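This structure is in structure tokens; I'll ask about it shortly.
Of the protein chains in this complex, all but one are displayed in their positions.
Then we have chain A:
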Amino acid sequence: MSRVRVRNLTKVFGKRTQQALEMVKEGKSKQEILEQTGATVGVHNVSFDVEDGEIFVIMGLSGSGKSTLVRLINRLIEPTSGSVYINEDDVSKMSKDELRQVRRTKVNMVFQNFGLFPKRTVLENAEYGLEIRGVGKKERQQKAEQALDNSGLLSYKDQYPEQLSGGMQQRVGLARALANDSEILLMDEAFSALDPLIRRDMQDDLLELQEKVQKIIIFITHDLNEALRIGNRIALMRDGKIMQIGTGEEILTNPANDFVREFTEDVDRSKVLTAENIMEPALTINVETEGPNVALQRMRKEEVSMLLAVDRKRDLKGSLTAESALDARKNEKKITEVLDKNVQKISKDALVTDIFDLIYNSPTPLAVMNENDRLIGVVVRGSVIGAMTDKTEGTAEKEGVNIDA
């Protein structure tokens, strides 16, 4: 079972919360409830699970309730109704002492504006969680230094937060949460205050970190590109409700409603689509069973000047151009002797944005390989450009082609 489970979580701000809560249960909208009771529904009957080692992104525009939702998880805001289970315990029903223990040992949070204490040095900031827990000075210093060292910040440990750049400050914020070594990490717009380049670096670092530490990360953002980049799954929120939960691809290719579709229209597709999404079926020649004549005939029929050469298992052997096929026929060589072995291979998970550079420097199409290093398709220049300009329907069509292939 998932270690973090959120069930029917609701937060109503204002007076007459009971009446508002009844209306939430009846399924009335946020607008109706506001008009009738004057109460604002921040989070509207939300349920989801987060798996171990997952980065679960909660995404929405401002006012969608995402920041409220994350604060209901560690009860910085008191839920009006519903449950948050961490392991087997319902956080929303805990006593103050139990809640304090959970905050000290299980859930930590990273904030949008870093939440660093200006009067404390970087090291003292990193120690804060351990200090609150009552860990001895020596041990907490050592752990905090270790955490800072992991983020490459150890040499700044005696500086004050204001002396560091934004990116470095947030690294301290992250190191502080990690020094506490809790299993769940809540990140509230953690990278939103950073400029785009730094933000990208931080996203990469977070992904790398997650590979190593395998925590449960709940990440709040308003930036769909960020969500798609780092999220294993994304929950899209609007008016306190979750509109859709799914992987980035599911949300892009299968939007649950118009809102999600509109929301995803402006996405920079190059950062979401992978080679697998845009590849075309590869025209191949089997070097073990077929000869130069078959190759030339196939080229003529398909109106291409090049084929990819594979063996029976679809292991890529190289590429065969029309000239070398002619050469083989004339001089009675085997195909294997005239193959060009320098074919660029890419993984099916390569992002289109990363394929750009490769394809413009490569005279031949790129061979797309699956995880077992078998050829599953090719990417040509045209398909990259096509993918960038296509809207959702176009992408779906292209995928249809791939499935047929």
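The criterion applied here is as follows: contacts are C-beta pairs under 8 Å (C-beta built on N, C-alpha and C of every residue); 3 or more make two chains touch, one makes a residue touch a chain; residues count from 1.
Just so we're on the same page, contacts and distances are computed from a predicted model.
Of "Putative nitrate ABC transporter, permease protein", "ABC transmembrane type-1 domain-containing protein", "MoaD/ThiS family protein" or "Formate dehydrogenase subunit gamma", only "ABC transmembrane type-1 domain-containing protein" is the UniProt protein name of the chain excluded from the display.
Contact with the omitted chain, checked across A:G42, A:G60 or A:G129, is made by A:G129.
Checked against the full complex, the one of A:R100, A:R300 or A:K313 touching the unshown chain is A:R100. Within the entire complex, the positions of chain A that touch the omitted partner chain are 71, 74, 76, 99-105, 107-109, 111-113, 115, 117-120, 128-129, 131-133, 180, 186.
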